[in-house]
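Every protein chain except one is present and positioned as in the full complex.
We just call them A and B in the order they show up, numbering each chain from 1.
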Amino acid sequence: MTNTVTPAKQFGELRLDGVGRSFGEANALTDLSLTIQQGEFIALLGPSGCGKSTALNCLAGLLPLTHGSIWQDDKRIDMTRPERRGFGMVFQNYALFPHMSVRKNVAFGLEMRKTPSAEIKERVAEAIELVHLEDQAAKLPGQLSGGQQQRVAIARAVVLRPPLVLMDEPLSNLDAKLRLEMRTQIRRLHQALNLTTVYVTHDQEEALSLADRLVVLRLGRVQQIGTPRELYSRPANAFVADFMGYRNLLKSTISAVDGTRVVVDVSGLSVNATAMSGFSVGDACIVGVRPDDLKVVGPGATSDGLIVDGTVEVVEYQGREIVSEVRLPNRLTVTVRTEEDLHPGMRIRVAAEAGRTLAFADDNTVTRVPDLGVSPEAVAAGAP
Amino acid sequence: MSTVSVSDPMVENVGRRTRRIVASPTQWVVWGGVTAFMIFLIGTVGSVLVNSLGRTWFDAWWPQGFTTQWYGQAWTQFDLSQVFLVTLEVTGAVLLISLLIGVPASYVLARKNFPGKGLLNLLFLMPIMVPPITYGIPLATALYRFGLAGNMSGVILANLVPSVPFVIMTMTPFVEQLDPSLENSARMCGAGTGVIFRRILMPLLVPGMLAAGILVLVRTVGMFELTFLTSGNSSQTIVVALFNSMNAAGIRAQQSVDAMAVMYMLMMLIILLVALRFVNPTQLVARVKEAPQD
Partner (left out) sequence: MSAEAVPVSAVPADPRGAWRHRMADRGIDRTLWLLLPAVIFVVALFVYPFLYGLSLSLTPGTGETGIFSNYAKFFADSYYSSTIWLTLRLAIPATLFNTLASVPFAYWMRGRFPGKRAVTTMLVVPITLGTVLTAEGLLNFLGNAGWLNRFLMLIHVIDAPLKLTYNYWGVFLSLVLSGFPFAFLLILSYTSGIDPTLERAASTLGASAWQRFMRVTLPLLAPGLATTFSLAFVMAFSVFPSALMLGNPQGEEHVIAIAAYEQAYTYYNYNYASAIAMVMGAVELLVIAAVQLLRRTFYIGTTGGKGA
């Protein structure tokens, strides 16, 4: 990796203070407070319509705030026009100027800053080299592939050495393989240039692999802010858990409380779980377990958390592993990810540790598809 | 062709039968219609052309002998150099002004939502929806009151009335299909509004402006009513001069009127050929978006 590009212009910290944006009556973003340290990679994560793009556009200045303020060190910048903030931005659909060559596109921002032409030439060449597009520099965007266009967009943003780079779902228009490659490139660029980055995505895997810290949003409200590890192992609520891959989220009732340990009743099945919020007996809750924390165990096995027998209904082959739907005696199904060789109709026993079985407050954020209760025979016969 | 598995065989049979019966008569009707239309078109254009080249033509299939003398005669008789000059000047001015007024307006209408936008859209649609005579007569009266009619300025102003809305109607969808994130990304690169207009929007809007300009050109050269109502003797465009000379028939030979008509026709066909390099024929008719019905 070339390291010739001088590191980005520094600032101490960028502070969002109670930032909100409403469209008429609708609140697209409510009360977002966040302090971004120089050099940090922040991911804004959430499903579509959660306010993550609104937050990014507010930060860019493309959308005026309706509440709160944004501070760059001790300068308030939320009234500053976007072209004066000096941030770089990468758009979802690249937004390359179709009538300018790659080189002209990359040079555009420097020209706006009245950089001497010799310096422009040098820096543009550097940036193009950085994204490995030396051979395409004279081409128009329309002659490039999607991945190449994306790289031009990134080069156009980083050539300015902006104090902050904003990325709006930059990889969502690429195919799966290219997405993985570009992800590595972005991470590498971030490390090489020490770019402070705010990255919007709806792909939790992308966010977890790229970011130093994640901000999970839902309906314009922050659900949790934390490092990937924190979010992955200790989601704040059922919504975040759902987003972090806790596919088994079952409505239950608290039947006993002992500190952070609780006993919950999942439709007649008694399970020991870890409480993620304050509970008292009789409260509704949602029990969450990740498919890979549910282990297929032998007949004599025991567990301090959950242990139950079930019948394998659906089997999806995923490389080394198998993802399987298992129907429990209480008619619910759970998803199990295992390396065992399962096939439909098999009787198995599954177990999960109490530390990996989390009980969340039931805030009605998670609605699962109603259980269809199809018989294993029907599934085996290929019925929907 | 249909391998539809329909439970009711009747449906399929009906489908087949209508197909066989309808398909070929439809073709007959369509080709018959096209032929009839072409006969009328060629007959209409041809009669003018043949008459302009004929010596005398009276109650026969063809004139007795051919000549090109009428063309020279028409050129001097109707002072066509002046007429063509006026036509050129009027069209040029209307073209330029309507683009200057219409393009910025269509940018705002395509990109912004603001109070009163619906009303403004309706106002811009009205000159297209109201017959030219309806607003042409009060307009001409008002222009005469300010001494602006009976000369070139009146003709230009009157022709702007349908042209500016037409530019707006053509350009608004064109601006809409430009990705707004292009402007945003230019902004993020540090470009202000002026630079965005000059360096990003203008180059990208050139094809649209070309199309809109061509359409305005064709319409202005062919616009009869408004020019007729506002022009004076020395500010007639070719189409008005043609009409006046036809109605003053008897004084001049019909053939020289037709010679002038052929010159007008040639001019229009050349414009059309140029136009069709840039726009498709459908666009020449109207690029009116669905009229705003509340």
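Simple rule for what comes next: a contact is a pair of C-beta atoms (placed from the backbone, for glycine too) under 8 Å apart; a residue touches a chain by one contact, two chains touch by 3 or more.
No experiment lies behind these values; they were computed from the predicted model shown.
> So which of B:Leu85, B:Leu100 or B:Met202 would be touching the chain we can't see?
Only one of B:Leu85, B:Leu100 or B:Met202 touches the chain omitted from view, namely B:Leu100.
> Among A:Arg76, A:His132 or A:His343, exactly one should touch the missing chain; which is it?
Among A:Arg76, A:His132 or A:His343, only A:Arg76 touches the chain that is not shown.
> Using the document's definition of touch, tell me which of B:Arg55, B:Arg111 or B:Arg198 contacts the absent chain.
Of all options in B:Arg55, B:Arg111 or B:Arg198, contact with the hidden chain holds for B:Arg111.
> For chain B, which residues lie in contact with the unshown chain of the complex?
Residue positions of chain B that touch the missing chain: 2, 4, 6, 8, 11-12, 14-15, 18-19, 22-23, 26-27, 29-30, 33-34, 37-38, 40-41, 43-48, 51, 58-61, 100-102, 104-105, 107-109, 111-115, 117, 120, 123-124, 126-143, 157-158, 160-161, 164-165, 168, 190, 193, 218, 222, 224-225, 229, 239, 242-243, 246-247, 257-258, 261, 264-265, 268-269, 271-272, 276, 280-282, 284-286, 288, 290-291, 293.
One rule holds in what follows: only the chains that are shown with their structure count from here on.
> What residues on chain B touch chain A, complex-wise?
Going through chain B, the ones touching chain A are 179, 181-182, 184-192, 195, 199-200, 203-204.
> Quick one: which bits of chain A touch chain B in the complex? Just the residue numbers, please.
Residues in contact with chain B: 60, 62, 81-84, 86-89, 91-93, 95-99, 108-109, 112-113, 153, 156-157, 160, 166.
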